[in-house]
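Could you have a look at this structure, given as structure tokens, before my questions?
The complex appears here without one of its protein chains, the remainder shown in place.
Letters A, B and C mark the chains in the order given here, with residues in each chain numbered from 1 onward.
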Amino acid sequence: MKTIVIGVIGADVHAVGNKIIEYTLNNAGYNVVNIGVLSSQEDFINAAIETNASLILVSSLYGHGEIDCRGMREKCVESGIADILLYVGGNIVVGKQDFGHVEEIFREMGFNRVFAPGTPIDNALGNIQQDLGE
Amino acid sequence: MKTIVIGVIGADVHAVGNKIIEYTLNNAGYNVVNIGVLSSQEDFINAAIETNASLILVSSLYGHGEIDCRGMREKCVESGIADILLYVGGNIVVGKQDFGHVEEIFREMGFNRVFAPGTPIDNALGNIQQDLGE
Amino acid sequence: MKLQNKKIPEAEFLKIREEVLKSWKTGLDSQLDLDNAVKYLKTVPDYKNFAIKLNQAKANGTTLVQPRAGVPELDVHIKLLNYLEECGADFLPSTVDSYTRQNRYIEAQKGLDESVQIQRALLNGFPVVNHGVTNCKKVFESINVPIEARHGTPDARLLSEIIHASGWTSNEGGGISYNIPYAKSVPLEVSIINWQYCDRLVGYYEERGIKINREPFGPLTGTLVPASISNTIMIVEALLAAEQGVKNITVGYGMGGNLIQDVAAIKALYTQTIEYLEKFNYENMEISTVFHQWMGGFPQDESEAMALIAYSSSVAALSKATKLISKSPHESIGIPTREANGLGVKASKFIVNMLKDQSMADSPELESEINQIKAEVDCLLNAILKVGNGDIAIGIVEAFKQGLIDVPFAPSNCNAGKILPARDNDGKIRILEFGNLAFNDEIKEFHRKKIEERAKSENREISFQLTVDDVYSVSEGKLIGRPKKVRV
Partner (left out) sequence: MKLQNKKIPEAEFLKIREEVLKSWKTGLDSQLDLDNAVKYLKTVPDYKNFAIKLNQAKANGTTLVQPRAGVPELDVHIKLLNYLEECGADFLPSTVDSYTRQNRYIEAQKGLDESVQIQRALLNGFPVVNHGVTNCKKVFESINVPIEARHGTPDARLLSEIIHASGWTSNEGGGISYNIPYAKSVPLEVSIINWQYCDRLVGYYEERGIKINREPFGPLTGTLVPASISNTIMIVEALLAAEQGVKNITVGYGMGGNLIQDVAAIKALYTQTIEYLEKFNYENMEISTVFHQWMGGFPQDESEAMALIAYSSSVAALSKATKLISKSPHESIGIPTREANGLGVKASKFIVNMLKDQSMADSPELESEINQIKAEVDCLLNAILKVGNGDIAIGIVEAFKQGLIDVPFAPSNCNAGKILPARDNDGKIRILEFGNLAFNDEIKEFHRKKIEERAKSENREISFQLTVDDVYSVSEGKLIGRPKKVRV
């Protein structure tokens, strides 16, 4: 059973999606480690190292995602989990922006998959299965 | 007291605005001759000649105004009231179109004033006063 | 032919039919042969049958959405309908242009040809008669939901022939509702006789096992029409249709603006239509209701228009009307683009879906408004039957002549045009000037009191100015046209 670390980054307190993601991923047969809201990059990385996770699934709903996610890949590299899968989704930037451009920004930061606003977790299950190879 | 002929042109049956226009122009002190809905160009012109009117105020609400109003000025000329004032208003073309262009079309047909969709008759009272010189 | 409420014998119907089909060249199409038409209509699947889909909705207690839409050119029209279907329309329309409505097929042809030529619509609808059966079948075959003709035609006989033979299983209209608001000098006898024909055609199909829906046009002039007046006309048209063999009828009502009165109107309409059909022994009738979103002048601002559309939809859902006719954010300006039309459909669908498990709570206010409407309708129908010596067709003509029934703002010569409506202090539509309207004294007193209350609270006289202010009010963002405060 593969492990996925989930949580909400930064000063973000949106908790509903996070609880639903935990429930959905559990149902889909993953071992879910939920670090909850108001989590720092370090919180995510430490949890991933401790639990030998295959994927860090970052939620950012409140708009500061761009600031909060910068340098996360670099920190993963420093911490010895350079190749861990990084997903980000929710409402990751401020306002309604061209998503192509937003995706590019987060890809350049080193995120493997970047999800458009309002993509429910169910729609990402296929990607997760594919990437975790099960 | 100046006389104004009002009516709704063509196969148009929108009667509400017409009744309100009659009421409003009467209150404003004009002699109003209302030929009602479903009126032809001839109906307007005959009424204007009979009553020695200063202004023909054409309503068209239903969208066929462009077809229905063509040639009206020419008919006025033929009937000996070449200089009579012609106004048109209501919803004079089909759909939401650029009004500048619409105004041009109707001005070229010989209408002295062309009113944008939804201009209530009250907003035209100033123009009428000005044009009828009272 | 003398008017009476009597089923047209088949032979007579077929004889008139010959003349009808000759009135324009598309009438000569062999697809209009009744055996061919019956055969074609039998191939219509249930999910594309208007009557069947309505029955299902009624059984499920859901409110289905239908927009208005029609453009002259065939291809553009089909694309428009496909788009609206994608937006979620449960039923599709074809709104017919105004020349066709007046049987002016030559002008319709001109408008159609020129529209094709300059690639811009010059007609305000789809000219069904000029298009004929072949094109109308193309329309029908390009869509996946039932379709209805929506027009406003005092003489819709050829039109009705063409649409039904093309698989269109609903026809809006009626001898009164498609005359009084839609014509100036067509005698009521004539339009009723014409619509008896249209109903008889549906009866003909019905006898051959083909379900077709008929929908009297409830909103009439769309402007401050008291519910009891439109409901009365709905019931009269339902009775006239039933006599000709129509079985599936959707009676309609145009939103007035006061929530309780609107819900009461739909509820009273439904019960009384059934009551009167039973009273006159029409059996196996299938009755549903249609609620029209605000039919008077719309606000210009598109977000305000959207708000009005959504509000109208919530009233429809709470009233449990079977069908809802939607408007678009372009309403006050002109025929909507297909995108604007789609926005109206989506907003409307969202609301009726969201509210589908709710209905208006029973309350003393609701009950008393239902009773009020019912009492008024009974009063009017009694008067109509009386002057018709029991014949509803003769009665309605005579009643209009005498002003016993009267529709505000109607252009028709057959209408007395003496009553003046206005809102009371809750925004309910009442009557301030009765003309000859066949209300009894008690009812008149009730209306007077309500209008007086309002006038008093606004510190002004009761006059036509109240009516005028109420005509403008909704488009200006208020329900009641209160006097504008003079700033000092």
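The criterion applied here is as follows: a contact is a pair of C-beta atoms (placed from the backbone, for glycine too) under 8 Å apart; a residue touches a chain by one contact, two chains touch by 3 or more.
Not measured: the values here are computed from a predicted model.
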Missing chain: touched chains present in the view: A, C
Identified contact with the non-displayed chain, of C:V76, C:V116, C:L366 or C:I462: C:L366
Omitted-chain contact residue, chosen from A:L55, A:V93, A:V114 or A:I128: A:V93
Interface with the unshown chain - residue positions in chain A: 10-13, 15-16, 19-20, 23, 36-38, 62-64, 66-67, 91, 93-97, 117-118, 120
Where the unshown chain meets chain C, residue by residue: 257-260, 299, 301, 303-304, 306-311, 313-314, 318, 342-344, 346-351, 353-358, 361-366, 425-427, 474, 477-480
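We take it that only the chains that are shown with their structure count from here on.
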Touch-based graph of the chains, sorted into line, ring, star, complete or other: other
Centroid distance [mean C-alpha coordinates] between chain B and chain A, Å: 65
Centre distance in Å when chain B and chain C are each reduced to the mean of their C-alpha atoms: 29
Shared interface positions of chain B, touching two or more other chains: none
Chain C, residues touching no fewer than two other chains: none
